[in-house]
Every structure is written in structure tokens, then in C-alpha cells.
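Working notes, beginning with the structure itself.
Removed from the display is one protein chain of the complex; every other protein chain stays in position.
Chain IDs A and B follow the sequence of writing; residue 1 opens each chain.
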Amino acid sequence: MSQRYVTLTATKTSRVALLVFLAGIIALAIAPHLVPRSLLQDFILVFLLIAMAQCWNLLAGYAGLISVGQQAFVGLGGYGLFAAIVSFGMDPLLAVLLSALCVAVISIPVGFVVFRMQGAYFAVVTWVVAEVFRLLLAQWKALGGGTGTSLPRSATSDMFGLNWAAEVFGVRSAAAREIVIYWAALAVMVVVIAVVYRLLRSRLGLALSAIRDSEMAAESVGVDIGRAKFAAYVFAAFGTALAGALYFLDSARISPDSAFSVLDWTAYVIFIVVIGGIGTIEGPVLGAIIFVVLQSTLSSFGPWYLIVLGVLGIAVMLLAPKGIWGTFSAATGIHLFPTRRRLGAAVPREPDPEA
Amino acid sequence: MTMLETHGLEVFYRDFQALFGVDVSVAEGETVAIIGANGAGKSSFLSALSGLSRSRGEQILLDGKPIGGTRPFDMVKLGIVLVPEGRRLFPSLTVEENLQIGAEGKAIDRGWTLESIYALFPVLRERRTQPSTTLSGGQQQMVAIGRALMANPRLLLCDEISLGLSPAVIRDVYAALAEIKRRGTTIVIVEQDLTAALNAADRIYCFIEGRVSLSGRPAELTHNQIQLAYFGG
Partner (left out) sequence: MGFLNTIIQGVLLGGLYALYAAGLALIFGVMRLVNLAHGDFIVLGAFAILAIATALGLPAPVAAMIALPFMFAFGWALQRLILNRTLKDDLLVPLLVTFGLSIIVQNGLLQVFSADSRRLSLGALETAAFNVGDITLGVVPALTFVAAILVLIGLSLLFYRTRLGRILRATSDSVEIVEIMGVDPRKIFAIAMGISFVVIAVSAFFMGVRANFDPSAGPGRLLFAFEAVVIGGLGSFWGTLLGGVILGVAQTIGGSISPEWQQLSGHVVFLAVILLRPRGLLSRAA
């Protein structure tokens, strides 16, 4: 008896999810019209954290590369942005993109160094590299050295899209600036999710999930593990820098300590992925929303807040290592963004629940 | 008198099932050989007995008491000790230190000491301060057996102890095994070398695809029966 098999990468729920996702993006795009300005800042933060978390997740959840030095790329993205604006008077949005591209280029030689180490050692080396960049940029006197610098208001006064946003929403330029950054952050999040999702469903994705399951298995099917990991690393650097640059465009102030903060850009991001569900697209989205809600309600408790985050993160790692989404997904079988290829029978389609 | 029994023993590695309801019994003082082709489940059987693979309590009985699922270090305390496939000596320890680690699991003294092991394998005494990695394959196998004996086992489990050794060395190792048996140790061997297994064993079990396909005393089994049970039909 012979049966034909097909690999399934889509589910019925996932097609519905795609429509909901698109509708959600449209709703978010017109949100500045509906939600108060104070909430807009939270949205921007959620978008950027989701983008960073997807990048970290791509590394840890799929490529088996655990980095605790992603703050290197946030910081470089931010400083690249400031350099482009302050030194060359470039349009801020263009500078964000250019800065992220430069960071991606820088990540290639950096990757060459950090890939000399494996496993847990890789993690610590990424941290050392981030420290090196922090110490180097603290010596860049034109950008304020160790104390940092602010963007002049004039730098964003004729930003691309500003007048249009001001007209459409009938707001003054300060609010319009925020709306443009909001849109850009939304776009960054959508692009990063889309690329990570596409990447995971492509041949490269197959390679990465093969790595996750077993390096030997991946090698035996002829997947070039080294190249797949490196590609994931460079893209993660790009995406992280993109989000980082936008963050510092929004805050308009940068310093080496804030730009290369291991707490802000790695600990929080790891918390988001772990809580939400490592190795899924949905997890980091969920995690980022939870994180920003927690932060806006609890951060006034200072150190206690961080202790609670640490305890929560450890508890999830030990008791429910799949995180909220992973646990939910395993219990219900619902995958909105199915990234794992599943082997299914071509005919008949309906699985027999009693079998 | 039956010492160890398995009842419907099943072993899983994640989604893969290696053993499907294996019934084996081992009497006090006898040597039992498990034979079978590659992948028949022989090593999985020893892995379950030594606690490295999970099994349910009542699937393994020692003196009639359920011991399945006991952690490996507690299996040793019960007197069940494994000589693992591939020797697996501690490379950063000397020969004597390897033997001494074996004594960590000793629960009841059955007369095995460094002295008696050096008496059994005199070559090891000469090499005792050497790193274990400098020994030949046969000598390493002797250390592995000696290390397990230092735990003073009731039941010694030997996984593929002839693998990669020359015929002369295999003869020496099995001569030592006979001496170990003579001193009252019950032995289960997993062996690909049929001749060695049939010569050493009081009884054999043949495994095929995770099930017992034949059992009996070597003298009472015909060559054809064994062939059939080994390769399937």
C-alpha cells in the first residue's frame, strides 16, 4: 500500500490568521487617529520590541545561537543614525535605513569573530563585543563622548512625511513627528515579522529548523549549517539595528550607556521571547505586549519590578519552557504562523481522530 | 532461583520504540547472553536494566520487587552494574582512579577490591598510574570490567565487550568473565560475536526487532534455529 505525502506549511487557521493580520495592520496604521497621544508612545515601544524580539528569537529559537549582546546592534543603529543626521544632515528616516544597512555590514566581520566560539561561550563573546562598541563610542567626542548627545529639533523639522501626516491628522508638527515615527515603527515590525516568517518557510528556514532539531541531521541532508546561521545572524543584526535606530530617533537622545544597555536591549528582549514562547512568531508579539503593560504599571516599583521580571522569567523557563503561546499552541494545536513543516498524507486529507 | 525478571518491558526513545514487551528471566549465578542483529534492541535492554532508559516499575523485578524506572546510581546500589558499550573510561583519570570511581557505588562487600582486580587482570597493576587513554583496547576493556566490579555487583551487565578486540584478547576477556561467574556474580552479556556468546552463556535470548525470538540453552538449540531467530524469516 502506497500513500502520497505532502509537506504542509499552511493550516486553515493560518490562512484566516493572515487575513486578521492584514486587517490588524490596517487598523494599527489608522490608529493614530483614534488613540490618545500618550498611548502612541507605548505602541511604538511595542512595535520596536516585537521587531527586536523576533530577531533574537530567529537566533535562539531557530538557529540555536544564544546572544546576550544584541545591544551592540541597537547601539550601533542608534549611533549610526545620530552620525548620519548630525554629521551629514540626512533625512531621519533615510538615516534609519542607512544606519541599519551599515550595521548589517559591520555584523559580518563581528560575526566572523563571535562565531569562533560556540554554545554558551558564543553568548558571552557577543556580550564582550557589545562592551567593546560601547567603550569605543564613548570616545566619539562629536557625539558627546561618554555623556551622549541630543538631536537638535531642526533635525526632524522637515522629516519625510511630516507635512503629510500633519495635514491628514490635522495636528502640529510635534505630534506629526510622532505619527511618522509610529508608522515607521509599525512598518519595521511588519517587515521584520514578514521576513522572519518568509525566512523560516524558505529553504533557509528548513535548514534552521533542522539545526534546531539536530545538527547532525541537518548536515546529513546537505544543509550548510554555518551559512544558514551566519545569514540569520546578519539579518538579526539588521532588524535589531533598524528598531534601535528608530527608538533613538523617537527619544532624540542617545548615550553609550542607554544605547548599549544589556538590560534594555537584551534582558527585556529575552524576557519577551521567553514569556511569549520561544521558537514561535506569535510568542514575541504576545510577550512584547505583556512586557509593555507590566512596565507601564509596575516599573515605578524600581528594583522590585526587575526582581519580579527575573523570577517570572526563570519560573517560565523551568515550569513552562514553551512560554505562553507555545503552551497554548501545544494544548490546542492552533498555529497562526506555522513555521514547522509537518508531514501530512495527501489523500485522504482528514485525519482519523480515533486512529 | 530467579533473581531478575522483566515483564513486558518496553523502551522508548522519544517517538521511537526500541523494545516491545520483552520477557527475560535471569537466575542467581547464571550467565545469560542476549544476541541479535544490529538494532534488535539488545543495548536498549541493558539500558533499561541499568536505569539509563526509563521503564515502568513492574516491568523489571529484582527478587520479585519492582525496580523499573530506578535512577542509574540507585540501580548500582541495588547491585546492578553496567559495563557500557565502547568501554567509556574516564580519559582524565589514571587506570587506578578509574577503578576507584567504581567503588563509589559499592553497597555490599562481595570481595572485589583493587587487589582482587589486579589479580584478575595483572597487566593493569603495571599500568595503574597511566592515563587510561594510553592503554590498548583490550586493556581498556579490562579496566571497564574492573571498574564495574569495584562496585561489587550482584548482577554484571556487559554491553558488547568483544567489540573491536582481536580473537586472542576476546578469549582473555571471556576467561576473566568465567572467573567472575565462578565467584558468584550473575552476568548478562549483550554480544554480537555469536561464538563467544554461545560458549560463555548458560542460556541465551535472541532478540529481533525489539522482541524475543528465541530462548534456551545453547546446547539444546540447533544452528538453524539460531540462524532463523537471528535474521528473521
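The rule is simple: contacts are C-beta pairs under 8 Å (C-beta built on N, C-alpha and C of every residue); 3 or more make two chains touch, one makes a residue touch a chain.
Keep in mind that this is a model prediction, so the values were computed, not measured.
Asker: For the chain not shown, which residue from B:Ser25, B:Gln100 or B:Gln192 touches it across the whole complex?
Answerer: From the options B:Ser25, B:Gln100 or B:Gln192, the contact with the absent chain belongs to B:Gln100.
Asker: Specify the residue from the set A:Arg116, A:Arg203 or A:Arg227 that touches the hidden chain.
Answerer: Checking the options A:Arg116, A:Arg203 or A:Arg227, the one contacting the hidden chain is A:Arg116.
Asker: Pick from A:Ile25, A:Leu101 or A:Val128: which residue touches the chain that isn't shown?
Answerer: Final answer for the missing-chain contact: A:Val128.
Asker: Just checking the interface: what residues of subunit A touch the absent partner chain?
Answerer: 60, 64, 66, 68, 113, 116-117, 119-121, 123-125, 127-129, 131-132, 135-136, 138-139, 262-263, 267, 270, 274, 278, 302-304, 306-307, 309-311, 313-314, 317-318, 321
Asker: List the residues of subunit B that touch the chain left out of this view.
Answerer: Residues touching the hidden chain, for subunit B, are 50-52, 71-73, 75-77, 81-82, 84, 88, 90-93, 97-98, 100-102, 104-107, 147-148, 151.
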